[in-house]
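Questions regarding the structure given below will be posed in turn.
One protein chain omitted, others in place.
This part shows chain A:
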Amino acid sequence: MIELQGLTKTYGGKDVVSDVSMTVDSGEFCVLIGPSGCGKSTTLKMINRLIPLSAGRVILNGEDVTTLPEEQLRRRMGYAIQSIGLFPHWTVAQNIAVVPRLLGWPKSRIDDRVEELMHLFHLDPDFRAKHPHQLSGGQAQRVGVARALAADPEVLLMDEPFGALDPITREALQAEMQRVHQETGKTVVFVTHDMDEALKLASRFAILNQGRLVQYDRPIELMFEPADDFVQDFLGKSDLGLKLLSRRWVHQYTADAPYAGVRASQGEIIETMRSYGHVWLVDDQGRPEGLFGARLGVAREAQQGLGRLTQVETDWTATPDMTMKEALSRMVWRRVTALPVVDDAGHLAGEVTMDGIMGRQP
């Protein structure tokens, strides 16, 4: 757990970071975000004391960091920077092993750890003996992040670690980062000015503006209760709703589906449709075959009339592990307001509906 208390940095009489207080709980993925020059990097570097504080305190697991020897503190905190900063005269393996070596780990343990990390970040074992100038930008950034993680630090500080990458590599690394975070449960403080990246990764947002912390919240709270116009504007610049849905899963939105067997009587079907407005027809194995009722999009209703049977085709079913963004996209594409959710065997497991999306916090 990291507590920032009244963190302030003054350069030449001007506060570039001003009275920032927040608590990052263990295992949290905290993203510091804000426009360029708002003090993100400065805040981050005050946490590991690369920049001395003008005022305030940083408490790491109950200890004031100024009471710890600088070097020891930094070895407990992995640090990755945008410019990567690999050591050009060392091999990939040596670069990754910096902190373990400083900590005096035995060689065999270091070797194992390097191998493990290279595997974790999908770096080919052949890269061990390469030098940084032989790596692509994406590979170098992987090595930079692996180096930060090497000694299994309690806390990971990352300053735009994926800054200089093309969108595809960037997304791959974000996914890796997400996976690593889930697997290791580390406390991460991550600086970015990219809202997409933040939404993908953050469990908490810290929005900075002109050196001040304007809001510190979970993504949802941020969206529904922006602290001020600045936050609103900052969020409004992106398709936040869709982005949030891209982090949600169909199984989180699945509701019980009204259904009837294909051999059910007409009365039964109409009865169900009366109460629910629609009914899924399932075959003998429980696979959805068609839909009766008003659950179709407006355009189709007009075309086909109420109560016509529409055949279920595979491109308008959803699976529990699909993102809600994709499910929504299928609804839009097929112009329907409901999708049957099917399990691995193709059985009807429930449904997701437009009302369900709207009626629930994303």
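Just so it is clear, a residue touches a chain if its C-beta (ideal position, glycine included) is under 8 Å from a C-beta of that chain, and two chains touch if they have at least 3 such contacts; residues count from 1.
We adopt the following convention: contacts and distances are computed from a predicted model.
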"Heme exporter protein C", "Osmoprotectant ABC transporter inner membrane protein YehW", "Electron transfer flavoprotein subunit alpha/FixB family protein" or "Cytochrome c biogenesis protein" - which is the UniProt name of the missing chain: "Osmoprotectant ABC transporter inner membrane protein YehW"
Residue in contact with the excluded chain [from A:Ser18, A:Thr91 or A:Gln215]: A:Thr91
Among A:Met22, A:Leu50 or A:Ala227, the residue in touch with the chain that has been omitted: A:Leu50
Listed residues A:Lys9, A:Lys40 or A:Arg75, member touching the removed chain: A:Arg75
Chain A residues that touch the omitted chain in the full complex: 48, 50, 70-75, 79, 81, 83-89, 91, 98-99, 102, 126, 129-134, 144, 147, 157
